[in-house]
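Excluded from the complex is one protein chain; the other protein chains are retained at their positions.
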Amino acid sequence: MTYDLTFAKEVYENSEEGHWIKMCMQCGVCAGSCPMGFLGAWTHSPRQLFQMVRAGLRDEVLSSTDMWMCTSCYNCIVRCPRNLPITHIIHGLARYASVQGKADPKQSTHHFAKDIFWENIVATGRVGEAALTMKLYFKDGIGEGIKQGLEMKDSALGMLKAKRLKPLPFRGKIKGYPGFKAMLKKAFELENQKEGKA
Amino acid sequence: MKEYSFFPGCSSEHNASAANLETSVQSMCRMLDIKLNEIDDWNCCSASIGYAGGGVIPRLALSARNFALSKQQQGDRDLVATCAACWLSMRETSERLAHEPEVKEKVNIALKEGGLSYEGGIKTRHLVEVLIEDIGWDTLKGKVTKPLTGLKVAGYVGCQTNRPFGVAGDSFENPQYLDRMIELTGATAIPYAKKVACCGGALMFSEQEKSCQLTREIIQCAVDGGADCIVTPCPVCQLNLEVYQGKINQLFGTSFKIPVLYYSQLMVLSWGGSWNDAALHQQVVQPDVLKRFV
Partner (left out) sequence: MEKKIGCYICTGCGIGDALDVKALGNIATKEQKIPVVKNHEFLCGTEGIAMIRKDLTDEGVNALVIAGCSHRVKNEEFRLGIAQMDRVDLRDKCLWVLDVPEGDDTAEEDRQMMAEDYIRIGCVKVKKMNDPNPYEASTPFSKVVLVVGGGIAGLTAALEVARTGYQAILVEKGETLGGQVAKMHKVSPARAPYNKLEENPLPMLLAEVKGNKNIRIMNNTVVQKTVGAPGLFDVTLNHNGTAAVERVGSIIVATGFQAYDPGKLDKKLGYGSSPDVITSMEFEEMAKAGKIVRKSDGKPAKRVAFSLCAGQRDTSHLEYCSGACCVYSLKQALYVIENHPDASAYLIYQEVRTPGQMEDFYRKVQNEGGIFIKGDVNKVTSGSSGLTLEVNDKLLRQGVTMEVDLLVLATGMETTMDTTDPNSASPVGKQVDELPGSILNLQYRQGPGLPSLKNNFPDSHFICFPYETRRTGIYVAGPARRPMGIAATCTDAAGAALKAIQVVESVARGAAVHPRAGDLSFPSFREEGCTQCKRCTEECPFGAINEDEKGNPLFNPTRCRRCGTCMGACPQKIISFANYSVDMIGSMLKEMEIPEADDEKPRILVFACENDAIPALDMVGRSHAGALSPYIRIIPLRCMGSMSLVWIADAMASGYDGVLLMGCRHGTDYQCHNVRGSALAEIRLSKVSETLDRLQLESSRVKMVEVNIMDAETLPQVINGFVAEISALDPNPYKGF
C-alpha cells in the first residue's frame, strides 16, 4: 500500500543520510537547481525521489537511474531551505540501490564509478588515469572501445603531447599498500554491517 | 617562508591530467615563498564518485588515512589541496569525523588495520584560501610586473571549489574571489552567466554527451561574453572544458578553440614567470593569446 512506511524506515536507517528524507518539505528548490534536470536527464527530481521513498515505492526508487545522474555539483545542497544534505542522500540512495542489487550493473555511472574508478583506486592506492581511460573505453567490449578511443584520439594525443597523460597505463602501488588494503577490508566489514549484508 | 602539508591528488601527479596545475602552482609558491610539503605515500581521496564503490566508511577512511599520515609526518600543519574534489573530500571527512562519533570510531578501527589512527585537529584548506587569507590581496597584486592588460577572461569557479563549503566565506551564487584574482593580474574579468554552472564533473566519463551539453553552454556563454580565455581553479573543470572541446565541436557543430587555464598560470605569467614556469606549454588548446605577455 502506498505510504506504508516500511521502505522509508529501511532507507532512513541504512542509506547514507537517508533519515533526512523525512524532513523534506517538497518545495522543489532542488529540482529547480539541478543541472541534470535542465537537461532532462532524470525522470524524478531529488524531491520526487524523496517523496517516492516516503510513499514506499521501493522498486521504482532503487531501480531508478535518476540518482546516478548526479554530477555532485552541490547546487541543491546549498540551496535547500531545510538543509537536507541532498547530494549525499542521492549518493547514498545510489549506493544503497547498488548494494541491494537493484541498480543496473551496466548503468554507465554505476559501472564506471563502482567497477572501474573504485577498483582502480583499490588496485594501487591512487588513480591511474590512463588505465582508467582504457578500461572505460573497453567497458562495452573491444569494438566499442576502439571506436570510442578513435573518437577521442585527438584529445588523447593532445594530452600526451602536453605531457598530461602517461603513455603506458600502468602505475606502481603506494608504499603502504598492504596496510591500505587491510584498512579497506576492515572498513567494508563495518560498512556491510550497516548496510545489512554482513 | 610559510609551510604547509600538501595533498596534490592523483590528477596533479607527474604526467597526469592536471600536471599543468601542479607545475604552475609550484612556480607560484616559489615566487611567494610558500613551501608545500607533500604527504609521503598519500592515497586517492576517491573524489566525488567514491560513494558508489566505497559507501561511507571505506570512502571516508581514504581521506582519514591521508590525515593520519600528515599528522604523523607534519604534526598539526594545515593541509593544503589544490584540487577541488580533493579539498572537498578531505573537508567532508574532517567534518564528519568531528561531528559523528560513530563514524569516527569506525574509521579509526579501519585505520588501525594499517597501523594508523586519526583523532582530528588538522585544518584542510584550499590553496586559494591560503593565498587570500595568509598571503593577502595586496601582496598578490604587488607581485605583478607584467600586467595582462587587455586580456579578457571568463572566471569559471564551477562547483566544488564553491559548494558546499565555499572559499573564504564567499557567496555560492556569485563568488567574487576568482574575478578579483583575474583583475589583480591586470586582466579583465568579464561578466557572464555561467560562472558557477556545473561542467558535469566526473560524469564526463559516464555521461559524456550530457556533460558535453553542460560544458558547451559554459564555453558558449564565455565566448559570447567576449572572453579570450577561461580561467578556473579546478582540475576537473579545466579538463572538461579544455580537452573535450573537440568532442563538443563534433557533437554540436561548434568551433570552439578557447584556452582554458588555471588562475595559477595567469598569476605566474603576470608576475614575470616564464611560459614554462606557468606550464603554458602543457595546454591542449594553445594559449596563443598569452604570447604577447612574455
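Letters A and B name the chains as they come in the text, with residue numbers starting at 1 for each one.
Just so we're on the same page, a residue touches a chain if its C-beta (ideal position, glycine included) is under 8 Å from a C-beta of that chain, and two chains touch if they have at least 3 such contacts.
In this text, all values refer to a predicted model and were calculated from it rather than measured experimentally.
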* Tell me the shown chains the invisible chain touches, ordered by label. => A
* Structure fact -> Sole touch to the unshown chain from A:Val11, A:Met52, A:Leu93 or A:Leu132: residue A:Met52
* Asked: List the subunit A residues touching the unshown chain?
  -> 1-3, 5, 22-23, 25-26, 47-48, 51-52, 54-55, 57, 82
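Note that only the chains that are shown with their structure count from here on.
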* Gap in Å, rounded to a whole number, between the CA centres of subunit B and subunit A -> 21
* Structure fact -> As the complex stands, subunit B meets subunit A at residues 10-11, 13, 15-20, 40-44, 46-58, 61-62, 65, 106-107, 109-116, 159-160, 162-164, 172, 197-198, 200-203, 205-207, 210-211, 213-214, 243-244, 246-247, 250, 281-284
* Asked: How about subunit A: which of its residues touch subunit B in the complex?
  -> 16, 35-36, 39, 41, 69, 71-75, 77-79, 87-88, 91-92, 94-95, 98-99, 108-115, 117-119, 121-122, 125-129, 132, 136, 151-152, 154-155, 158-159, 161-167, 174-176, 178-180, 182-188, 190-191, 194-195
